[in-house]
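Our next item is chain A:
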Amino acid sequence: MLQGIPITSVLIVSAFMFFAGVCGFIIRRNMITILMSIELILNAVNINMVVFNKFLFPDQLQGQFFALFIVGIAAAEASVAIALVINIYRRLNSISVDKVNEMKY
Partner candidate 1 sequence: MNILNLFVIIPVLTVIAIVFTKDFKGARVAAAVGMSLQLLTAIILVFSYFAQRKAGITGDFLYLSDYTWFKTLNIHYTVGVDSIAVWMLLLASIVVFAGIFASWQVEYLAREFFISLILLATGVFGFFISLDLFTMFLFYELAVIPMYLLIGIWGSGPKEYSAMKLTLMLMGGSALLIVGLLGLYFYSSAAGPVTFSLLELSKISFPIAMQRFFFPFLFVGFGILGALFPLHTWSPDGHSSAPTAVSMLHAGVLMKLGGYGCLRVAMFLLPDAAQEMAWIFLILTTISVVYGAFGAIWQKDLKYINAYSSVSHCGLVLFALLMMNKTSMDGAVLQMISHGLMTALFFALIGMIYGRTHTRNIDQMGGLMAVVPFLGVAYVIAGLASLGLPGLSGFVAEMTIFFGSFQHPDTFHRVATIIATSSIVITAVYILRVVGKLLLGQVREKEYLEFPDAKWYERISLVVLIVPIAMIGFYPSFLSSTVMVALNPIVERLTAML
Partner candidate 2 sequence: MALNVLMFYLLSAVIVICSILTITTTRILRAAFYLLCVLVATAGFYFMVDYQFMAGVQLVLYAGGIVVLIIFSILLTSHISHKFAKPEASRLIMGILVGASGFALSTLAILKYTFIPTTNPAMKVDMQAIGLQLLGTGKNGYVLPFEVISILLLAAMIGAIIIAKKGK
């Protein structure tokens, strides 16, 4: 409990965000929106990390730093992903995931 906010509420909000991201990953077709869903997921994780750090283990900053690095890596990931999306767009003239299923079974 921090300033009247129970930790569980925050965690539930982040959990919601997380699974919204997951849901988005599944129902979306556009690669960029899928990428956005992933950002939601990572953001949810960040909230968790920060919340745990702040609410439970404020003696160290591990959660916060973890979140910090996640942000950094997310950026790197996004940049490569976008490069790949653009690459796909050049090849197929579409960024729908339904188009990239040449390899299957």
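Here is how the candidates were picked: all candidates are chains of the complex that A comes from, given by their letters.
Criterion: a contact is a pair of C-beta atoms (placed from the backbone, for glycine too) under 8 Å apart; a residue touches a chain by one contact, two chains touch by 3 or more; residues count from 1.
This structure is a prediction, so every number in the text was calculated from the model and none was measured.
The candidate touching chain A in this complex, chosen from 1 or 2, is 2. The part of chain A that touches candidate 2 in the complex is made up of residues 2-5, 7-13, 15-30, 32-33, 35-37, 39-40, 43, 46-47, 50-51, 54-62, 64-65, 67-69, 71-80, 82-87, 89, 95.
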